[in-house]
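Apart from one protein chain that is not included, each protein chain of the complex appears where it belongs.
For subunit A:
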Amino acid sequence: MVKDGCAHVKPAAATDLSVFLLVTWSLWWQTGHEDHVGPDPPRIIFSAGKALHRGALGWKAEWLLSIIRLLRLSPTLDGLEVSVALKQGQVTPTELCQRCLSLIKKTKFLNAYITVSEEVALKQAEEAEKRYKKGHSLGDLDGIPIAVKDNFSTSGIETTCASNMLKGYVPPYNATVVQKLLDQGALLMGKTNLDEFAMGSGSTDGIFGPVKNPWSYSKQYREKRKQNSHSENEDSNWLITGGSSGGSAAAVSAFTCFAALGSDTGGSTRNPAAHCGVVGLKPSYGLVSRHGLIPLVNSMDVPGILTRCVDDAATVLGILAGHDPKDSTTIQDPVKPFTLPSLTDVSKLCIGIPKEYLTPELSSEVHSLWSKAANLFESEGAKVIEVSLPHTSYSIVCYHVLCTSEVASNMARFDGLEYGHRCDSSVSTEAMYAATRREGFNDVVRGRILSGNFFLLKENYENYFVKAQKVRRLIANDFVNVFNSGVDVLLTPTTLSEAVPYTEFIKEDNRTRSAQDDIFTQAVNMAGLPAVSVPMALSTQGLPIGLQFIGRAFCDQQLLTVAKWFEKQVQFPVIQLQELMDDCSSVFENEKLASVSLK
(Lines give C-alpha, C1' and ligand atoms only; values in the text may rest on other atoms or scores of the structure.)
Protein backbone atom coordinates (compact mmCIF):
# COMPACT_ATOMS: atom_id res chain seq x y z
CA MET A 1 0.00 0.00 0.00
CA VAL A 2 1.24 3.45 -0.75
CA LYS A 3 1.17 5.17 2.56
CA ASP A 4 1.69 8.69 1.37
CA GLY A 5 -1.27 10.88 2.11
CA CYS A 6 -3.28 13.12 -0.12
CA ALA A 7 -1.23 16.06 -1.22
CA HIS A 8 -3.88 18.56 -1.88
CA VAL A 9 -6.50 18.53 0.81
CA LYS A 10 -7.22 21.94 2.19
CA PRO A 11 -10.44 22.30 4.12
CA ALA A 12 -12.04 25.56 3.18
CA ALA A 13 -11.75 28.33 5.71
CA ALA A 14 -10.47 25.97 8.39
CA THR A 15 -8.51 27.02 11.36
CA ASP A 16 -5.75 24.85 12.75
CA LEU A 17 -7.98 23.57 15.55
CA SER A 18 -10.88 22.63 13.36
CA VAL A 19 -8.56 20.79 11.00
CA PHE A 20 -7.06 18.93 13.93
CA LEU A 21 -10.53 17.98 15.20
CA LEU A 22 -11.53 16.89 11.73
CA VAL A 23 -8.53 14.63 11.40
CA THR A 24 -9.02 13.13 14.85
CA TRP A 25 -12.68 12.46 14.20
CA SER A 26 -11.85 10.83 10.89
CA LEU A 27 -9.38 8.55 12.56
CA TRP A 28 -11.86 7.61 15.25
CA TRP A 29 -14.51 6.98 12.63
CA GLN A 30 -12.30 4.74 10.51
CA THR A 31 -11.11 2.58 13.39
CA GLY A 32 -14.65 1.98 14.45
CA HIS A 33 -16.16 1.41 11.06
CA GLU A 34 -13.81 -0.84 9.13
CA ASP A 35 -16.60 -2.97 7.75
CA HIS A 36 -18.67 -0.07 6.63
CA VAL A 37 -19.87 -0.28 3.09
CA GLY A 38 -21.12 2.83 1.43
CA PRO A 39 -20.45 6.57 1.72
CA ASP A 40 -17.57 7.10 4.07
CA PRO A 41 -17.48 10.39 5.98
CA PRO A 42 -13.71 10.85 6.06
CA ARG A 43 -13.47 10.26 2.34
CA ILE A 44 -16.27 12.69 1.67
CA ILE A 45 -14.41 15.35 3.60
CA PHE A 46 -11.22 14.69 1.77
CA SER A 47 -13.05 14.73 -1.55
CA ALA A 48 -14.65 18.03 -0.65
CA GLY A 49 -11.28 19.47 0.21
CA LYS A 50 -9.95 18.12 -3.05
CA ALA A 51 -12.73 19.71 -5.03
CA LEU A 52 -12.18 23.06 -3.43
CA HIS A 53 -8.47 23.36 -3.79
CA ARG A 54 -7.28 20.99 -6.45
CA GLY A 55 -3.59 21.42 -6.87
CA ALA A 56 -3.22 24.35 -4.51
CA LEU A 57 -1.26 23.63 -1.42
CA GLY A 58 -0.82 25.88 1.53
CA TRP A 59 1.18 25.36 4.68
CA LYS A 60 -1.94 24.11 6.50
CA ALA A 61 -2.39 21.31 4.04
CA GLU A 62 1.26 20.37 4.41
CA TRP A 63 0.78 20.10 8.13
CA LEU A 64 -2.36 18.06 7.53
CA LEU A 65 -0.41 15.91 5.18
CA SER A 66 2.17 15.06 7.78
CA ILE A 67 -0.59 14.18 10.24
CA ILE A 68 -2.17 11.95 7.64
CA ARG A 69 1.14 10.25 7.02
CA LEU A 70 1.53 9.60 10.72
CA LEU A 71 -1.97 8.31 11.18
CA ARG A 72 -2.09 6.49 7.83
CA LEU A 73 -5.55 7.81 7.24
CA SER A 74 -5.66 7.69 3.50
CA PRO A 75 -4.60 4.21 2.52
CA THR A 76 -5.18 4.57 -1.13
CA LEU A 77 -4.54 7.19 -3.63
CA ASP A 78 -5.80 7.53 -7.09
CA GLY A 79 -3.48 8.50 -9.88
CA LEU A 80 -4.45 12.14 -9.90
CA GLU A 81 -3.76 12.55 -6.20
CA VAL A 82 -0.37 10.96 -6.60
CA SER A 83 0.32 13.14 -9.61
CA VAL A 84 -0.30 16.19 -7.52
CA ALA A 85 1.85 14.74 -4.76
CA LEU A 86 4.68 14.31 -7.25
CA LYS A 87 4.29 17.83 -8.57
CA GLN A 88 4.45 19.26 -5.08
CA GLY A 89 7.47 17.21 -4.16
CA GLN A 90 5.69 15.29 -1.41
CA VAL A 91 7.03 12.11 -2.87
CA THR A 92 9.65 11.56 -5.54
CA PRO A 93 9.17 9.31 -8.55
CA THR A 94 12.06 7.14 -7.38
CA GLU A 95 10.45 6.62 -3.97
CA LEU A 96 7.15 5.79 -5.58
CA CYS A 97 8.83 3.41 -7.98
CA GLN A 98 10.68 1.64 -5.20
CA ARG A 99 7.55 1.29 -3.12
CA CYS A 100 5.73 -0.26 -6.03
CA LEU A 101 8.64 -2.57 -6.80
CA SER A 102 8.78 -3.77 -3.20
CA LEU A 103 5.03 -4.32 -3.29
CA ILE A 104 5.44 -6.34 -6.43
CA LYS A 105 7.98 -8.51 -4.61
CA LYS A 106 5.67 -8.90 -1.62
CA THR A 107 2.75 -9.89 -3.82
CA LYS A 108 4.74 -12.23 -6.03
CA PHE A 109 2.55 -15.14 -4.98
CA LEU A 110 -0.33 -13.53 -6.87
CA ASN A 111 1.59 -14.29 -10.07
CA ALA A 112 0.31 -11.08 -11.60
CA TYR A 113 3.57 -10.22 -13.34
CA ILE A 114 5.46 -12.25 -15.91
CA THR A 115 8.32 -9.80 -16.30
CA VAL A 116 9.20 -7.07 -13.82
CA SER A 117 11.21 -4.42 -15.60
CA GLU A 118 12.99 -3.11 -12.52
CA GLU A 119 15.96 -1.39 -14.15
CA VAL A 120 13.86 0.22 -16.83
CA ALA A 121 11.40 1.53 -14.25
CA LEU A 122 14.10 2.92 -11.98
CA LYS A 123 15.81 4.61 -14.90
CA GLN A 124 12.53 6.15 -16.00
CA ALA A 125 11.91 7.25 -12.42
CA GLU A 126 15.27 8.98 -12.32
CA GLU A 127 14.45 10.89 -15.48
CA ALA A 128 11.03 11.82 -14.18
CA GLU A 129 12.64 13.10 -11.00
CA LYS A 130 14.96 15.36 -13.00
CA ARG A 131 11.97 16.73 -14.84
CA TYR A 132 10.04 17.42 -11.66
CA LYS A 133 13.04 19.15 -10.11
CA LYS A 134 13.18 21.49 -13.08
CA GLY A 135 9.44 21.91 -12.96
CA HIS A 136 8.96 20.52 -16.45
CA SER A 137 6.73 17.56 -15.79
CA LEU A 138 5.28 15.95 -18.91
CA GLY A 139 1.76 15.76 -17.56
CA ASP A 140 -0.51 13.90 -15.22
CA LEU A 141 1.13 10.55 -15.86
CA ASP A 142 4.73 11.65 -15.39
CA GLY A 143 6.39 9.35 -12.86
CA ILE A 144 3.29 7.21 -12.34
CA PRO A 145 3.91 3.44 -12.24
CA ILE A 146 1.91 1.47 -14.77
CA ALA A 147 1.82 -2.14 -15.92
CA VAL A 148 1.17 -3.53 -19.37
CA LYS A 149 -0.44 -6.81 -20.34
CA ASP A 150 2.02 -9.18 -21.93
CA ASN A 151 0.40 -9.17 -25.36
CA PHE A 152 1.49 -5.61 -26.04
CA SER A 153 4.87 -5.31 -27.74
CA THR A 154 7.46 -3.55 -25.62
CA SER A 155 10.81 -2.75 -27.11
CA GLY A 156 13.64 -4.58 -25.38
CA ILE A 157 11.33 -6.30 -22.90
CA GLU A 158 10.27 -9.88 -23.44
CA THR A 159 6.71 -10.21 -24.73
CA THR A 160 5.36 -13.71 -24.43
CA CYS A 161 1.54 -13.64 -24.54
CA ALA A 162 1.96 -16.32 -21.84
CA SER A 163 2.72 -18.81 -24.59
CA ASN A 164 5.62 -21.07 -25.47
CA MET A 165 5.36 -19.77 -29.00
CA LEU A 166 6.69 -16.37 -28.01
CA LYS A 167 8.81 -17.27 -25.02
CA GLY A 168 12.05 -15.37 -25.35
CA TYR A 169 10.67 -13.07 -28.01
CA VAL A 170 11.87 -9.51 -27.58
CA PRO A 171 10.02 -7.07 -29.82
CA PRO A 172 12.06 -4.38 -31.56
CA TYR A 173 9.36 -1.77 -31.15
CA ASN A 174 6.82 -0.42 -28.70
CA ALA A 175 3.10 -0.73 -29.22
CA THR A 176 1.62 2.69 -29.93
CA VAL A 177 -0.30 2.76 -26.66
CA VAL A 178 2.83 1.80 -24.72
CA GLN A 179 4.81 4.47 -26.53
CA LYS A 180 2.19 7.08 -25.72
CA LEU A 181 2.33 6.20 -22.03
CA LEU A 182 6.12 6.26 -22.00
CA ASP A 183 6.12 9.61 -23.79
CA GLN A 184 4.03 10.95 -20.94
CA GLY A 185 6.67 9.79 -18.50
CA ALA A 186 4.87 6.79 -17.04
CA LEU A 187 7.08 4.19 -15.34
CA LEU A 188 6.73 0.71 -16.82
CA MET A 189 6.71 -1.68 -13.86
CA GLY A 190 6.43 -4.82 -15.89
CA LYS A 191 4.39 -7.11 -18.12
CA THR A 192 1.42 -8.78 -16.58
CA ASN A 193 0.15 -12.31 -16.79
CA LEU A 194 -2.78 -13.42 -18.93
CA ASP A 195 -4.45 -16.41 -20.49
CA GLU A 196 -2.42 -17.75 -23.37
CA PHE A 197 -2.87 -15.35 -26.29
CA ALA A 198 -5.68 -13.69 -24.35
CA MET A 199 -7.96 -16.67 -24.86
CA GLY A 200 -9.87 -17.41 -21.75
CA SER A 201 -11.96 -15.93 -19.00
CA GLY A 202 -9.97 -16.86 -15.92
CA SER A 203 -6.29 -15.97 -16.49
CA THR A 204 -5.59 -19.60 -15.70
CA ASP A 205 -4.33 -20.97 -19.00
CA GLY A 206 -1.02 -19.23 -19.52
CA ILE A 207 2.31 -21.07 -19.35
CA PHE A 208 3.39 -19.03 -16.34
CA GLY A 209 0.52 -20.32 -14.27
CA PRO A 210 -2.75 -18.84 -13.08
CA VAL A 211 -3.15 -15.41 -11.51
CA LYS A 212 -4.57 -15.24 -8.00
CA ASN A 213 -7.15 -12.72 -7.02
CA PRO A 214 -5.83 -10.34 -4.34
CA TRP A 215 -9.27 -10.40 -2.75
CA SER A 216 -8.60 -14.03 -1.75
CA TYR A 217 -6.21 -12.53 0.81
CA SER A 218 -8.26 -9.54 1.79
CA LYS A 219 -9.45 -9.01 5.33
CA GLN A 220 -13.01 -8.65 4.06
CA TYR A 221 -13.05 -12.08 2.45
CA ARG A 222 -11.11 -13.90 5.13
CA GLU A 223 -13.31 -12.66 7.93
CA LYS A 224 -16.41 -13.90 6.14
CA ARG A 225 -14.79 -17.28 5.62
CA LYS A 226 -13.91 -17.53 9.31
CA GLN A 227 -17.53 -16.80 10.10
CA ASN A 228 -18.57 -19.67 7.92
CA SER A 229 -16.05 -21.74 9.87
CA HIS A 230 -14.26 -23.35 7.00
CA SER A 231 -11.67 -25.65 8.41
CA GLU A 232 -9.80 -26.26 5.16
CA ASN A 233 -6.52 -24.52 4.39
CA GLU A 234 -7.43 -21.01 3.30
CA ASP A 235 -4.61 -20.59 0.85
CA SER A 236 -5.48 -23.60 -1.24
CA ASN A 237 -8.88 -22.20 -2.06
CA TRP A 238 -7.76 -19.01 -3.71
CA LEU A 239 -9.97 -17.27 -6.22
CA ILE A 240 -9.44 -16.57 -9.89
CA THR A 241 -9.08 -13.04 -11.15
CA GLY A 242 -11.21 -13.51 -14.22
CA GLY A 243 -9.67 -13.01 -17.64
CA SER A 244 -7.97 -12.66 -19.75
CA SER A 245 -6.31 -9.47 -18.37
CA GLY A 246 -6.20 -10.99 -14.90
CA GLY A 247 -2.61 -10.02 -14.23
CA SER A 248 -3.29 -6.37 -14.99
CA ALA A 249 -6.38 -6.35 -12.79
CA ALA A 250 -4.55 -8.03 -9.92
CA ALA A 251 -1.62 -5.61 -10.29
CA VAL A 252 -3.89 -2.59 -10.01
CA SER A 253 -5.99 -4.12 -7.25
CA ALA A 254 -2.94 -4.93 -5.12
CA PHE A 255 -1.59 -1.38 -5.41
CA THR A 256 1.50 -2.37 -7.35
CA CYS A 257 0.70 0.21 -10.03
CA PHE A 258 -1.81 2.95 -10.67
CA ALA A 259 -3.04 1.93 -14.06
CA ALA A 260 -2.62 -1.07 -16.28
CA LEU A 261 -3.25 -1.84 -19.90
CA GLY A 262 -5.31 -4.84 -20.80
CA SER A 263 -6.93 -5.92 -24.01
CA ASP A 264 -10.63 -6.45 -24.56
CA THR A 265 -11.92 -8.78 -27.25
CA GLY A 266 -14.95 -10.30 -25.55
CA GLY A 267 -14.79 -8.77 -22.11
CA SER A 268 -11.18 -9.50 -21.22
CA THR A 269 -10.74 -6.18 -19.42
CA ARG A 270 -14.15 -5.82 -17.82
CA ASN A 271 -14.43 -9.36 -16.49
CA PRO A 272 -11.27 -9.29 -14.34
CA ALA A 273 -12.03 -5.70 -13.36
CA ALA A 274 -15.34 -6.81 -11.88
CA HIS A 275 -13.74 -9.74 -10.07
CA CYS A 276 -10.85 -7.69 -8.69
CA GLY A 277 -12.86 -4.65 -7.70
CA VAL A 278 -11.26 -2.16 -10.10
CA VAL A 279 -12.52 -0.03 -12.95
CA GLY A 280 -12.18 -1.67 -16.37
CA LEU A 281 -12.75 0.46 -19.44
CA LYS A 282 -13.21 -0.79 -22.97
CA PRO A 283 -13.02 2.24 -25.29
CA SER A 284 -14.92 2.46 -28.57
CA TYR A 285 -13.45 0.39 -31.36
CA GLY A 286 -11.37 2.72 -33.52
CA LEU A 287 -10.58 5.19 -30.77
CA VAL A 288 -7.36 3.63 -29.50
CA SER A 289 -4.61 2.25 -31.70
CA ARG A 290 -4.08 -1.49 -31.89
CA HIS A 291 -0.62 -1.24 -33.43
CA GLY A 292 1.62 -3.46 -31.33
CA LEU A 293 -1.20 -5.33 -29.66
CA ILE A 294 -0.74 -8.94 -30.72
CA PRO A 295 -4.06 -9.47 -32.38
CA LEU A 296 -6.71 -11.97 -31.54
CA VAL A 297 -9.77 -10.73 -33.42
CA ASN A 298 -8.94 -7.72 -35.54
CA SER A 299 -12.51 -6.53 -35.81
CA MET A 300 -13.18 -6.62 -32.09
CA ASP A 301 -9.88 -6.13 -30.19
CA VAL A 302 -9.43 -2.94 -28.25
CA PRO A 303 -6.73 -1.99 -25.72
CA GLY A 304 -8.41 -1.82 -22.32
CA ILE A 305 -7.63 0.38 -19.33
CA LEU A 306 -7.70 -0.81 -15.71
CA THR A 307 -7.49 1.70 -12.87
CA ARG A 308 -8.73 2.14 -9.35
CA CYS A 309 -11.10 4.99 -10.17
CA VAL A 310 -13.00 6.34 -13.13
CA ASP A 311 -11.09 9.65 -13.23
CA ASP A 312 -7.83 7.79 -13.77
CA ALA A 313 -9.37 5.77 -16.59
CA ALA A 314 -10.45 9.01 -18.24
CA THR A 315 -6.95 10.46 -17.87
CA VAL A 316 -5.33 7.44 -19.46
CA LEU A 317 -7.94 7.32 -22.23
CA GLY A 318 -7.31 10.95 -23.02
CA ILE A 319 -3.67 10.11 -23.59
CA LEU A 320 -4.19 6.93 -25.56
CA ALA A 321 -7.04 7.92 -27.83
CA GLY A 322 -6.46 9.36 -31.24
CA HIS A 323 -5.62 8.53 -34.80
CA ASP A 324 -2.53 6.45 -35.41
CA PRO A 325 -1.11 6.35 -38.93
CA LYS A 326 0.17 2.85 -38.16
CA ASP A 327 -3.34 1.54 -37.46
CA SER A 328 -5.73 2.22 -40.30
CA THR A 329 -8.70 1.16 -38.16
CA THR A 330 -8.36 4.20 -35.93
CA ILE A 331 -10.69 7.04 -36.75
CA GLN A 332 -9.41 10.34 -38.07
CA ASP A 333 -11.49 12.59 -35.83
CA PRO A 334 -9.32 14.66 -33.51
CA VAL A 335 -9.42 13.64 -29.86
CA LYS A 336 -8.34 15.83 -26.98
CA PRO A 337 -7.61 14.79 -23.39
CA PHE A 338 -10.55 15.62 -21.17
CA THR A 339 -11.43 15.99 -17.51
CA LEU A 340 -14.67 14.43 -16.42
CA PRO A 341 -17.28 16.82 -15.11
CA SER A 342 -18.78 15.91 -11.75
CA LEU A 343 -22.42 15.29 -12.45
CA THR A 344 -24.77 16.53 -9.81
CA ASP A 345 -27.99 16.25 -11.74
CA VAL A 346 -28.89 12.98 -13.45
CA SER A 347 -32.49 13.90 -14.17
CA LYS A 348 -31.74 14.33 -17.87
CA LEU A 349 -30.21 10.88 -18.16
CA CYS A 350 -32.02 7.91 -19.61
CA ILE A 351 -30.72 4.55 -18.41
CA GLY A 352 -31.68 1.41 -20.29
CA ILE A 353 -31.97 -2.00 -18.65
CA PRO A 354 -31.85 -4.76 -21.27
CA LYS A 355 -34.36 -7.35 -20.21
CA GLU A 356 -32.66 -10.23 -22.05
CA TYR A 357 -29.67 -9.87 -19.76
CA LEU A 358 -31.72 -11.27 -16.90
CA THR A 359 -30.68 -14.86 -17.44
CA PRO A 360 -31.38 -17.79 -15.12
CA GLU A 361 -27.63 -18.25 -14.56
CA LEU A 362 -27.30 -14.79 -13.07
CA SER A 363 -26.60 -15.05 -9.36
CA SER A 364 -29.20 -13.59 -7.06
CA GLU A 365 -26.65 -11.28 -5.44
CA VAL A 366 -25.62 -9.72 -8.72
CA HIS A 367 -29.25 -9.43 -9.68
CA SER A 368 -30.14 -7.62 -6.51
CA LEU A 369 -27.21 -5.23 -6.87
CA TRP A 370 -28.26 -4.56 -10.46
CA SER A 371 -31.78 -3.70 -9.28
CA LYS A 372 -30.36 -1.57 -6.51
CA ALA A 373 -28.29 0.40 -9.02
CA ALA A 374 -31.31 0.93 -11.26
CA ASN A 375 -33.30 2.14 -8.27
CA LEU A 376 -30.48 4.46 -7.30
CA PHE A 377 -30.61 6.17 -10.68
CA GLU A 378 -34.36 6.39 -10.52
CA SER A 379 -34.38 7.84 -7.04
CA GLU A 380 -32.00 10.56 -8.18
CA GLY A 381 -34.31 11.58 -10.96
CA ALA A 382 -32.96 9.69 -13.96
CA LYS A 383 -35.32 7.98 -16.33
CA VAL A 384 -34.82 4.22 -16.07
CA ILE A 385 -36.53 2.12 -18.73
CA GLU A 386 -36.54 -1.48 -19.76
CA VAL A 387 -35.23 -2.04 -23.27
CA SER A 388 -34.93 -5.01 -25.52
CA LEU A 389 -31.92 -6.40 -27.36
CA PRO A 390 -33.72 -9.26 -29.08
CA HIS A 391 -30.71 -11.09 -30.49
CA THR A 392 -28.87 -11.30 -27.17
CA SER A 393 -29.22 -15.06 -26.88
CA TYR A 394 -27.40 -15.54 -30.19
CA SER A 395 -24.67 -13.08 -29.53
CA ILE A 396 -22.37 -15.47 -27.69
CA VAL A 397 -22.71 -18.01 -30.51
CA CYS A 398 -22.01 -15.40 -33.14
CA TYR A 399 -18.98 -14.24 -31.14
CA HIS A 400 -17.73 -17.80 -30.87
CA VAL A 401 -17.81 -18.30 -34.66
CA LEU A 402 -16.29 -14.94 -35.57
CA CYS A 403 -13.66 -15.13 -32.87
CA THR A 404 -12.42 -18.61 -33.76
CA SER A 405 -12.40 -17.75 -37.47
CA GLU A 406 -10.33 -14.62 -37.02
CA VAL A 407 -8.07 -16.41 -34.56
CA ALA A 408 -7.41 -19.15 -37.11
CA SER A 409 -6.23 -16.48 -39.48
CA ASN A 410 -4.24 -14.45 -36.98
CA MET A 411 -2.40 -17.40 -35.52
CA ALA A 412 -1.12 -18.31 -38.99
CA ARG A 413 1.73 -15.86 -38.56
CA PHE A 414 3.38 -18.08 -35.95
CA ASP A 415 5.48 -20.37 -38.04
CA GLY A 416 8.78 -20.27 -36.17
CA LEU A 417 10.73 -18.70 -39.02
CA GLU A 418 11.03 -15.01 -38.30
CA TYR A 419 10.42 -14.98 -34.55
CA GLY A 420 9.25 -17.09 -31.71
CA HIS A 421 9.68 -20.71 -30.91
CA ARG A 422 11.08 -23.03 -33.53
CA CYS A 423 11.23 -26.79 -33.32
CA ASP A 424 14.31 -28.82 -34.13
CA SER A 425 12.93 -30.61 -37.13
CA SER A 426 14.22 -29.55 -40.50
CA VAL A 427 12.76 -32.20 -42.80
CA SER A 428 10.42 -29.85 -44.61
CA THR A 429 8.92 -26.44 -44.09
CA GLU A 430 5.46 -27.72 -43.40
CA ALA A 431 6.68 -30.36 -40.99
CA MET A 432 8.64 -27.68 -39.21
CA TYR A 433 5.60 -25.41 -39.03
CA ALA A 434 3.43 -28.22 -37.70
CA ALA A 435 5.88 -29.29 -35.02
CA THR A 436 6.60 -25.70 -34.00
CA ARG A 437 2.92 -24.94 -33.66
CA ARG A 438 2.22 -28.13 -31.78
CA GLU A 439 4.95 -27.31 -29.31
CA GLY A 440 4.18 -23.62 -29.11
CA PHE A 441 0.44 -23.52 -28.67
CA ASN A 442 -1.58 -24.98 -25.85
CA ASP A 443 -4.84 -26.94 -26.23
CA VAL A 444 -7.03 -23.87 -26.03
CA VAL A 445 -5.30 -22.05 -28.85
CA ARG A 446 -5.10 -25.14 -31.01
CA GLY A 447 -8.76 -25.87 -30.38
CA ARG A 448 -9.76 -22.41 -31.50
CA ILE A 449 -7.59 -22.57 -34.61
CA LEU A 450 -9.14 -25.87 -35.61
CA SER A 451 -12.69 -24.68 -34.92
CA GLY A 452 -12.02 -21.51 -36.84
CA ASN A 453 -10.70 -23.38 -39.82
CA PHE A 454 -13.76 -25.59 -39.73
CA PHE A 455 -16.04 -22.57 -40.01
CA LEU A 456 -13.92 -21.18 -42.83
CA LEU A 457 -14.01 -24.33 -44.95
CA LYS A 458 -15.54 -23.77 -48.36
CA GLU A 459 -18.57 -25.90 -47.55
CA ASN A 460 -19.13 -24.16 -44.22
CA TYR A 461 -18.23 -20.57 -45.07
CA GLU A 462 -21.73 -19.40 -45.97
CA ASN A 463 -23.52 -21.32 -43.28
CA TYR A 464 -21.27 -20.36 -40.41
CA PHE A 465 -18.95 -17.46 -41.05
CA VAL A 466 -21.12 -15.31 -43.29
CA LYS A 467 -24.16 -16.22 -41.22
CA ALA A 468 -22.34 -15.06 -38.09
CA GLN A 469 -21.44 -11.81 -39.83
CA LYS A 470 -25.10 -11.25 -40.63
CA VAL A 471 -26.10 -11.97 -37.06
CA ARG A 472 -23.41 -9.52 -35.98
CA ARG A 473 -25.16 -6.81 -37.96
CA LEU A 474 -28.44 -7.69 -36.29
CA ILE A 475 -26.82 -7.41 -32.88
CA ALA A 476 -25.15 -4.10 -33.70
CA ASN A 477 -28.49 -2.83 -35.01
CA ASP A 478 -30.20 -3.83 -31.77
CA PHE A 479 -27.91 -1.46 -29.92
CA VAL A 480 -28.37 1.30 -32.48
CA ASN A 481 -32.15 1.01 -32.16
CA VAL A 482 -31.99 1.18 -28.40
CA PHE A 483 -29.77 4.24 -28.40
CA ASN A 484 -31.92 5.92 -31.04
CA SER A 485 -34.92 5.53 -28.83
CA GLY A 486 -33.45 8.00 -26.38
CA VAL A 487 -31.38 5.84 -24.09
CA ASP A 488 -28.05 7.39 -23.11
CA VAL A 489 -26.40 4.55 -21.29
CA LEU A 490 -27.22 0.89 -20.71
CA LEU A 491 -26.77 -0.68 -17.29
CA THR A 492 -26.05 -4.40 -17.08
CA PRO A 493 -24.16 -6.83 -14.86
CA THR A 494 -20.57 -7.53 -15.89
CA THR A 495 -20.30 -11.09 -14.65
CA LEU A 496 -22.69 -13.82 -13.61
CA SER A 497 -21.36 -13.94 -10.07
CA GLU A 498 -18.44 -12.96 -7.89
CA ALA A 499 -15.02 -14.55 -8.39
CA VAL A 500 -15.03 -18.32 -7.95
CA PRO A 501 -12.31 -20.51 -6.46
CA TYR A 502 -9.79 -21.89 -8.93
CA THR A 503 -10.67 -25.48 -8.03
CA GLU A 504 -14.26 -24.73 -9.02
CA PHE A 505 -13.32 -22.89 -12.20
CA ILE A 506 -11.19 -25.65 -13.70
CA LYS A 507 -14.01 -28.18 -13.54
CA GLU A 508 -15.15 -27.00 -16.98
CA ASP A 509 -12.95 -26.44 -20.01
CA ASN A 510 -11.85 -23.09 -21.34
CA ARG A 511 -14.38 -22.92 -24.16
CA THR A 512 -17.34 -23.64 -21.90
CA ARG A 513 -16.18 -21.15 -19.31
CA SER A 514 -15.61 -18.44 -21.90
CA ALA A 515 -19.07 -19.02 -23.32
CA GLN A 516 -20.53 -18.67 -19.83
CA ASP A 517 -18.47 -15.79 -18.51
CA ASP A 518 -18.43 -13.57 -21.60
CA ILE A 519 -22.18 -13.52 -21.85
CA PHE A 520 -22.71 -9.92 -20.80
CA THR A 521 -19.57 -8.48 -22.26
CA GLN A 522 -19.02 -9.79 -25.78
CA ALA A 523 -22.03 -8.20 -27.48
CA VAL A 524 -20.39 -4.85 -26.84
CA ASN A 525 -17.27 -5.92 -28.72
CA MET A 526 -19.33 -7.02 -31.66
CA ALA A 527 -21.00 -3.65 -31.87
CA GLY A 528 -17.76 -1.75 -31.17
CA LEU A 529 -19.32 0.27 -28.35
CA PRO A 530 -17.56 1.66 -25.30
CA ALA A 531 -18.25 -0.02 -21.98
CA VAL A 532 -16.93 0.27 -18.46
CA SER A 533 -17.16 -2.02 -15.45
CA VAL A 534 -17.42 -0.16 -12.16
CA PRO A 535 -17.14 -2.02 -8.83
CA MET A 536 -20.32 -1.54 -6.89
CA ALA A 537 -20.29 -3.45 -3.64
CA LEU A 538 -19.02 -6.50 -1.83
CA SER A 539 -21.00 -9.73 -1.89
CA THR A 540 -22.05 -11.57 1.24
CA GLN A 541 -18.74 -13.40 0.99
CA GLY A 542 -16.80 -10.16 0.94
CA LEU A 543 -15.90 -10.25 -2.76
CA PRO A 544 -16.32 -7.43 -5.28
CA ILE A 545 -19.17 -7.28 -7.75
CA GLY A 546 -19.10 -4.85 -10.63
CA LEU A 547 -21.72 -3.49 -12.96
CA GLN A 548 -21.29 -2.57 -16.59
CA PHE A 549 -22.26 0.63 -18.35
CA ILE A 550 -22.50 0.62 -22.13
CA GLY A 551 -22.42 3.87 -24.08
CA ARG A 552 -22.96 5.04 -27.61
CA ALA A 553 -20.14 4.68 -30.07
CA PHE A 554 -17.47 7.34 -29.52
CA CYS A 555 -19.37 8.82 -26.57
CA ASP A 556 -16.77 7.53 -24.13
CA GLN A 557 -16.70 10.80 -22.26
CA GLN A 558 -20.41 10.71 -21.55
CA LEU A 559 -20.16 7.08 -20.51
CA LEU A 560 -17.37 7.81 -18.07
CA THR A 561 -19.21 10.81 -16.66
CA VAL A 562 -22.14 8.58 -15.73
CA ALA A 563 -19.77 5.93 -14.39
CA LYS A 564 -18.02 8.54 -12.23
CA TRP A 565 -21.30 9.68 -10.75
CA PHE A 566 -22.20 6.09 -9.97
CA GLU A 567 -18.82 5.40 -8.41
CA LYS A 568 -19.22 8.38 -6.13
CA GLN A 569 -22.66 7.20 -5.07
CA VAL A 570 -21.71 3.64 -4.19
CA GLN A 571 -18.36 4.34 -2.52
CA PHE A 572 -16.92 0.89 -3.08
CA PRO A 573 -14.71 -0.08 -0.12
CA VAL A 574 -10.97 -0.29 -0.38
CA ILE A 575 -9.41 -3.73 -0.32
CA GLN A 576 -7.78 -4.36 3.04
CA LEU A 577 -4.51 -6.11 2.41
CA GLN A 578 -2.63 -4.44 5.24
CA GLU A 579 -2.55 -7.55 7.37
CA LEU A 580 -1.00 -9.46 4.55
CA MET A 581 1.60 -6.86 3.72
CA ASP A 582 2.87 -6.61 7.27
CA ASP A 583 2.86 -10.28 7.97
CA CYS A 584 4.04 -11.93 4.78
CA SER A 585 6.38 -14.68 5.87
CA SER A 586 3.92 -17.25 7.19
CA VAL A 587 1.57 -16.64 4.28
CA PHE A 588 4.37 -17.17 1.80
CA GLU A 589 5.23 -20.49 3.32
CA ASN A 590 1.65 -21.66 3.17
CA GLU A 591 1.41 -20.37 -0.35
CA LYS A 592 4.32 -22.50 -1.51
CA LEU A 593 2.90 -25.62 0.06
CA ALA A 594 -0.52 -24.90 -1.37
CA SER A 595 0.72 -24.41 -4.88
CA VAL A 596 2.76 -27.61 -4.73
CA SER A 597 -0.19 -29.64 -3.49
CA LEU A 598 -2.44 -28.33 -6.26
CA LYS A 599 -0.12 -29.80 -8.86
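The rule we apply is simple: a contact is a pair of C-beta atoms (placed from the backbone, for glycine too) under 8 Å apart; a residue touches a chain by one contact, two chains touch by 3 or more; residues count from 1.
Rule of thumb we're sticking to: contacts and distances are computed from a predicted model.
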**Asked** What protein name does the UniProt record of the undisplayed chain give, "Glutamyl-tRNA amidotransferase subunit C", "pyruvate dehydrogenase (acetyl-transferring)", "cysteine desulfurase" or "Protein FMC1 homolog"?
**Response** "Glutamyl-tRNA amidotransferase subunit C"
**Message:** Among A:Thr329, A:Ser485 or A:Thr503, exactly one should touch the missing chain; which is it?
**Reply:** A:Thr329
**Asked** In the full complex, which of A:Gln98, A:Ser388, A:Asn453 or A:Gln569 touches the chain missing from this view?
**Response** A:Asn453
**Message:** Out of A:Met432, A:Ala523 or A:Ala537, which residue would touch the omitted chain in the full complex?
**Reply:** A:Met432
**Those residues of subunit A which, in the complete complex, touch the missing chain** = 169-170, 172, 285-286, 299, 325-326, 328-329, 331-332, 391, 394, 397-398, 400-401, 404, 408-409, 412, 415-420, 422, 425-435, 437-438, 441, 443, 446-447, 449-451, 453-457, 463-464, 466-474, 476, 509, 511-512, 515, 526-528, 553
